[in-house]
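Here the complex is missing one protein chain, while the rest keep their positions.
To keep things simple, chains are lettered A, B and C as they appear, and every chain counts its residues starting from 1.
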Amino acid sequence: MLGEVILLEFAKGVVHSFTLLVISSVVMIILLYASRKGKVPKIRKLAAIDAIDEAIGRATEMGRPLHFTPGIGDFYGYDAPMTIAGISVLGHVARRVAQYNTPLIVTFAAPEIEPVITDVVKQAYLAAGRPERFNPDGIRFISTRQFAYTAGVVGILHREKVAANLMIGYFAGESIIIAEAGFLAGAIQIGATANTYQIPFFVVACDHVLVSEELYAAGAYLSKDPVQLAAITGQDWVRLIVAAFLVAGCVLATFGISLIADFFKM
Amino acid sequence: MIGLDAKLLGIILSGGLTLMAYSFLYRENRVSRIAEHIYLGAATGYGAVLSGKYVYDNAAVPLAKGNALWAIPLLSSLLLYFYFSKKHFWLYRLPTAAIIGVGTGIVVAADFRTRLTEQIKATLLPLFIVNKPYETINNLIIIFGVVGALIFFYFSKELKGPTRGLADFGKYILMVTFGASFGQTFMARISLIIGRVQSLYVWPASLLLPLAAILVAVAFVWDRRKQGKPRVSTG
Amino acid sequence: MKLKVPLGITIILVLLQVADYYFKVPVINTAAANLTVAILVMSAIAVGIGIISLTRIHVRRIVGKRPHSLESAIMLITLAIFILVGAVLGSGDPSYVYMFQNIIVPLDSAMFSLAGFFMASAAYRAFRARSREALALLVAAVIVMLGQAPIGETFWSGFPVLSQWILDVPNTGGVRALIMGIAIGMLSLTIRMLMGHEKGYLGTGA
Partner (left out) sequence: MATEKDWTHKLATIDPRVIFLLLFICVGAPLLMPFGLPVGISPPTTSTYKFIEGLPSGSIVVSAFDMSAAVAPECYPQVAAFTTHLKNKNHKIIEVAFDSAGPMFADQALKDVFGASKDHPLYGKNFVNLGYVAGGEAAMKAFAGDPKMIQKDFYGKDVKDLEIMQPLSSARDFKLMIVISGSQVDNFVRQFGDPHGVPIVGAVTAVLVTRVMPYYPAKVVGYLNGLRGAAEYEQLVKRPGIALAGMDAQSAAHLLVIIFILVGNVGYIVRKRRPS
């Protein structure tokens, strides 16, 4: 009965998408399992992520704070994965600054992510063996309104003489304002977002940029955990599958064969 | 009469706040700081009121009408406030996990289609069209641009040989994309400045313009004398 | 317990939402739709956390007589006024709309318009022909700018055409590749989450 309903009412025009989603997921899951058996995947160097250490080093040397923001996103919808990826990077950053005793300021715009951020930072200080260095005043909700948040961050960057500014997560129209204000305040800057319209602004105003999907790979890359790295390899496998579809589809389209094009209409 | 005065006051207030915020462009200062904090308080307070209204309209009203199911989100979201408890801190994770589950579930399913498969579909173009050299070239740029830029992000190893060449082509396509996107947005942002300047030209806000100019000039002379060298960008 | 239960909740809800998108099963579709509103209600309730911690930070600053206490006081007073007036009169009241129109709106637009100034200074500094890639970025930006503003066509009527071509052809290719990569990256992140490897979002660091 239920099966009948599903078969008949399988939402129209999404068969191709569902098929590809299943294939991609299966490929990624297989690679994750393979890595558990000790197959350590190789990943090329990602300069912008490696630069995070450089930024922390500089803030430490100068004895000035490091500012981290996962952006204006929350846990709902389009911005959710970017916020999550940003928080994942924050965990690694917090562990390093805990070791070096560099002051850390984290700002954000969605109140519901505050508990998670506090939790992540606290645990990172604990993991680094320095729980006493955790400063709750560094975790700052600024405002729910986009440009009020921007105004607050810009103020903090200047007043607290931030030495390193890490913007990793979801950003919209405020990206250029925060990034350029950070530059004027003399901070070394790393920008990362998967909001395509905002990447150019990070490219012009930041020292290092994680372009689009590198944001999602950053947490896994920093963890150096083979299982997580396998997920990045999984991204590459899916990328190759997609490229193969594209090339084959275009070649067939050239000769007027619409086999693959028809599949994507299903 | 009172209505008119309120209107004039509004014009002065919004003009004044605009100029206070703009004073940041000279440097971070007490005036811009005050505007910043007025803004933070006002915007956050306003947001809280709207959130309150949302909760009231969408959960409290149905609950009062007897739809008891709405008690679930209301009560479970109170668990978020265990964030302030030292002992049962972790309880905040339950509602957060629910928010994240629904929040990412929605986007993963929909975006996989609109951002991946629909894009593949749109890129299935013929590599060669007879007697249409212009379209052929455009198609080739789009197809090799998409494939090249996808390959450019290849994480598993450094690329060599022909794939390297393809990735390089992708890199240039990405650079052109970023440049074009920057150039295209500039006009929209200038439109915003135009909007602000127009609001400053309205009487009596226009009275504030010469005042602001004098203040900036004074600050400039003051800074020069204190030999606070103006910040300089690096080449 | 402290991790497995929340992880379980996330997994079930993600799968439910994915099923809702791809299948027409009335039970799932209704549940998913109601959950969506429920989640928005829950996020809205979370705003209280923000208000509490904001107040905490600024009160501490005033009590500790730290720098910028005056600004903190201004912040707290405006916050209180906007919450009280809104709660008492309602968000649709003309006085409240007036406050919104004359305080928040101008500051919104003033802050946003700083983007115009900052784009100009960033363009001057960053658009240098340091490498061939930088040159591609710079040339594309300048052509599109000249294609947008009427000044471009005054110089050469071809600028709008060339600019449109850049937007339609190479830009289309670039944007497509970017968003396809993002969809793949997002899937990879979600699978890491669902398999219990990416736990940052549950507050457990790395």
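Please note the rule applied: contacts are C-beta pairs under 8 Å (C-beta built on N, C-alpha and C of every residue); 3 or more make two chains touch, one makes a residue touch a chain.
Nothing here was measured: the structure is a model prediction, and the numbers come from that model.
Touching the chain that is not shown, out of A:L184, A:V203, A:A217 or A:C250: A:L184 (per the contact rule at the top). If you put the hidden chain back, the residue from C:Y21, C:F82 or C:F127 that touches it is C:F127.
From the options B:N67, B:S85 or B:S191, the residue with contact to the unseen chain in the full assembly is B:S191.
Listed residues C:G116, C:G185 or C:G203: the one in touch with the omitted chain is C:G116. Although one chain is not displayed, its contacts with subunit C can still be listed: residues 101, 105, 108-109, 112, 116-117, 119-121, 123-125, 127-130, 138, 142, 145-146, 148-154, 160, 167. Residue positions on subunit B in contact with the hidden chain: 25-26, 184-188, 190-198, 201, 230-235, in rising order.
Following the convention adopted for this analysis, only the chains that are shown with their structure count from here on.
Counting C-beta pairs in contact, the chain pair with the highest total is B-C. Centre to centre, using the average C-alpha position, subunit B and subunit C are separated by 5 Å.
Taking each chain's centre as the average of its CA atoms, subunit A and subunit B sit 16 Å apart.
Computed centre separation for the pair subunit A/subunit C is 13 angstrom, with centres defined by C-alpha atoms.
Contact of a single residue of subunit A with at least two other chains is seen at positions 14, 17, 21, 74-76, 81, 84, 112, 114-116, 118-119, 142, 144-145, 147-148, 151, 159, 183, 196, 199, 201, 203-204, 211-214, 217, 232, 235, 239, 242. Those residues of subunit B in touch with two or more other chains are numbered 21, 24, 33, 35-36, 39-40, 42-44, 46-48, 51, 80, 83, 93, 96, 99-100, 102-104, 106-109, 111-113, 116, 120, 123, 143, 146-147, 150, 153, 174, 178-179, 181-182, 185, 233. Considering their complex, residues 2, 5-6, 9-11, 14, 17-18, 21, 24-25, 28-29, 32, 74-76, 81, 84-85, 87-88, 90-92, 94-95, 110-112, 114-116, 118-121, 123-124, 127, 137, 139-142, 144-145, 147-148, 150-151, 159, 173-174, 176-177, 179-181, 183, 194, 196, 199, 201, 203-205, 211-217, 219-220, 222-223, 225, 227-228, 231-232, 234-235, 238-239, 242 of subunit A touch subunit C. Of all residues in subunit B, those touching subunit C in their complex are 6, 9-10, 13-15, 17-18, 21-22, 24-25, 33-55, 58-59, 69-70, 72-74, 76-78, 80-81, 83-84, 90, 93-113, 115-116, 119-120, 122-123, 138, 141-150, 152-153, 170-187, 189-190, 192-193, 195-196, 199, 233-235. Taken in their complex, subunit B has these residues touching subunit A: 21, 24, 28, 32-33, 35-36, 39-40, 42-44, 46-48, 51, 80, 83, 89, 92-93, 96, 99-100, 102-104, 106-109, 111-113, 116-118, 120-121, 123-128, 143, 146-147, 150-151, 153-158, 174, 178-179, 181-182, 185, 231, 233.
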